[in-house]
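Here's the structure we're looking at; comments come further down.
Here the complex is missing one protein chain, while the rest keep their positions.
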Amino acid sequence: MPKGWRSTTLIPVITLLAFAVLPHLYNNQFLLFNMMMYMALAQGLNIIYGYTGYLPFGYVGFFGAGAYGGALAITFLHWSPYLAVLAGGGAAVLLGMILIPLFRLSGAYFSIASLAAAEALYYVVANPGLEPLTQGPYGISLPQVYDPNGAYWTMLAILLFSLIISGVIRRSRFGLALSAIRESPLSASMSGVNVVKLRSISWLLSALIAGLAGAAFGWYISVFYPETVFGLGIGVFTIVFVLFGGIGTVLGPMIGTLILYGVYNYIGISTPEYFQLAYGLLIMILVLFLPNGLVSLARKRGLNVA
Amino acid sequence: MSLLEYAVLAGIFYGLYFALVGVGLNLIFGVMRIINLAHGDFLILGAYGAFYVFHLFGWNPLWAIPIELVVFFGLSLPLYYLLVPRLQKSGDPEMLSFILFFGLSQVIEALAVFAFGNDQRSIPASVFGGSPVTIAGQVYPASWVVSAAVGMAGITLIYLYLYHTRIGRATRAIMTERSEAVVTGISVHRVSAVAFGIGIATAALAGIFSPFMIGAIAPSLGMGITVTSFTIIVIGSLGNPLGTVLGGLLYGEALMLMQTFLTSWAEMFPYALLILVLLVKPTGLLGKAVRSA
Partner (left out) sequence: MSPDAPILKVEGLKKHFGGLKALDGVSFDIHAGEILGLAGPNGSGKTTTINAITGVFPIDGGEIHFGGNAIHRLPTFRRVRHGINRTFQVPRPFPALTVLENVMVAGTYRSERKSDPHRILEDLGLAEHADRPAKSLNSSQQKMLGLASALATSPQLLLVDEIGAGLNPEELSGMAARLRSYAAQGMAILVVEHLMDFLDRVTDRLIVMDAGNTLFTGKLQQATQDPRVIEAFLGG
């Protein structure tokens, strides 16, 4: 097996073993669940930001769309939660398709527009006028399917799925073409790359992962409000985790999430403003001194990083 | 008179004020091509300044204007030299500025919670005299009229700066063609630092009036205000500080009409408007057509 592919296989296998065993050693299942969720989101964001360079600041919009898509499938269509998670992924993909025109924008315009789209969707879902459909600001409640263990294993499956997708992209010609788009869209099309199509595919994959994760999250907590699943914090956490670990790699976002989300649970929940301060400073230091993340340190020492 | 007339006139007051809210963000983007995502947080800090001037000293919040202009301008200069030159050496300053200034906004919010607490603060609207102002048969709070007047004054001063001073002309040269400005011997960092200071000082200036125009003050409101400011300057066109006036007026009008006639959808309106403008005319209403690769 070529060297690159070995680590591509190793990461999902280790992840699977870790999250299958950990619930027996550590009793805070919700923390483990959230850890997996942020790892999956980090991989999903990495597919669009790390490989093509487009940073959707409103990435959480897909997460929220997934949570509500899944909840509506359970409430109105009486689907099983497993199917509803897929429906959540579908809802996010649909939203992604609607937002494809945003790619006419570049750089910061794209980021801000995606943020505005997520906020607009939040206010639509939270609108009291839509109470018959979304319960508006009063939130969703899914007692009939409450099953944290089922949701836990589903999230693990989503995480593995995201790792495999991300790993395959990194090692394939598809990933190479995406990197080419990030470096120079004009030169990429001059190399015969269908820039619009490839970018759309990675955008929809990225949306799918966030949608699946959102739906599984909604199922796990089973009572939530619009601000729970559309909170900008979720998307921003994800961006920082990816950036901290290193964009454009499979391992970077995993390590970034592991360390930062771990730290968050240590100091962030008891004293949120200290965490916010530390977190803000960390982001600034990262951008100024380590824009390529932790894995770039390893790479400087000559290590091959997946 | 009619509700419509009321809303249209109110929109003009709001529009002039919102032009001031956005102009600093636009000036900084125009000159440095960086996005100050902490813009709204500086505005909130300005609001706290007015709050303490009023509640600690019992002064009229208008006294906060000279104090804050000096303080915020003075503090922005070291901040500029600390952050911007290093950022511009990186591979993708525009994108990374987005994240860097998000970090700064988190720091400001956290420090604001330490300093001012999480409670919402407000200043009674009666500080500008209790009696409302009657214009064209419609009655408006005096605070709206004062805010609009300060907004107009602020924009006028920025116009005079850009078009009638030496350093202002250099600023416009950098906005149009950065690489050529460097060649002609303009000290880009000095000019940019001043523009950075003006951008942040005007945000704080707008903040003094936010308790009357935007609502109660709280540390966490910064991000929402940044997005609103972004909407305004994108409508007017990014990188063109004076286009902000048009953006502010259109935004003010649309907001007032929404709040009057479609109240429950007014909150999502700025976001929907932003997306619409970006998709129809990404360069803004006053923007020049740019060739995309």
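Chains: A and B, in written order; residue numbering restarts at 1 for each.
Everything below uses one rule, namely that a residue touches a chain if its C-beta (ideal position, glycine included) is under 8 Å from a C-beta of that chain, and two chains touch if they have at least 3 such contacts.
Just so it is clear, the model here is predicted, and its values are computed rather than measured.
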Residue in contact with the excluded chain [from A:Ser7, A:Gln29 or A:Ser189] = A:Ser189
Ask   = Out of A:Met39, A:Ala84, A:Ala180 or A:Val229, which is the one that touches the chain we can't see?
value = A:Ala180
Request  = Touching the hidden chain in the full complex, which residues of chain A are there? Just list them.
outcome  = 173, 176-177, 179-180, 183-184, 186-196
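By definition in this document, only the chains that are shown with their structure count from here on.
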Query = How about chain A: which of its residues touch chain B in the complex?
reply = 53, 55, 57, 101-102, 104-109, 111-113, 115-117, 119-120, 122-124, 127-129, 185-186, 232, 236, 239-240, 243, 273-274, 276-277, 279-284, 286-288, 291
Query = Which residues of chain B touch chain A in the complex?
reply = 35, 83, 86-87, 90-92, 94-100, 102-111, 113-114, 223, 227, 230-231, 234, 238, 264-265, 267-268, 270-272, 274-275, 278-279, 282, 292-293
